[in-house]
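The complex appears here without one of its protein chains, the remainder shown in place.
Presenting chain A:
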Amino acid sequence: MSQTMLEKVLYDLSVDRSAKKAFRDDPRALLAGYRLTAEEIELICDFDLHALRERGVNPMLLMGYWQLARQDMTSYLRRIAGPRDMEGKA
């Protein structure tokens, strides 16, 4: 598990237009280019905010990356403030 690599991926997904497009087209193909475990890839694809936060990812990166799910900040807050069993694919 690498908090640093998770932050690298989420930073790219927050600020890099080409990374955002690649993620929307085929997230697993994009993420295969990073040094991530299979579990980490699933967490990112599932927008599992709780698990990513628990792994030390900066919440500002989570907010930027959440916009990829085409969701607003109200839904972000509902998800991050909600219980873990509310997690699901965005």
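By definition in this document, contacts are C-beta pairs under 8 Å (C-beta built on N, C-alpha and C of every residue); 3 or more make two chains touch, one makes a residue touch a chain; residues count from 1.
In this section, contacts and distances are computed from a predicted model.
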From "ABC transmembrane type-1 domain-containing protein", "ABC transporter permease", "YdbS-like PH domain-containing protein" or "Protocatechuate 3,4-dioxygenase", the UniProt protein name for the chain not displayed is "Protocatechuate 3,4-dioxygenase"
Note that chain A touches the absent chain at residues 4, 7-8, 11-12, 14-15, 53, 58-64, 76-77, 80-81
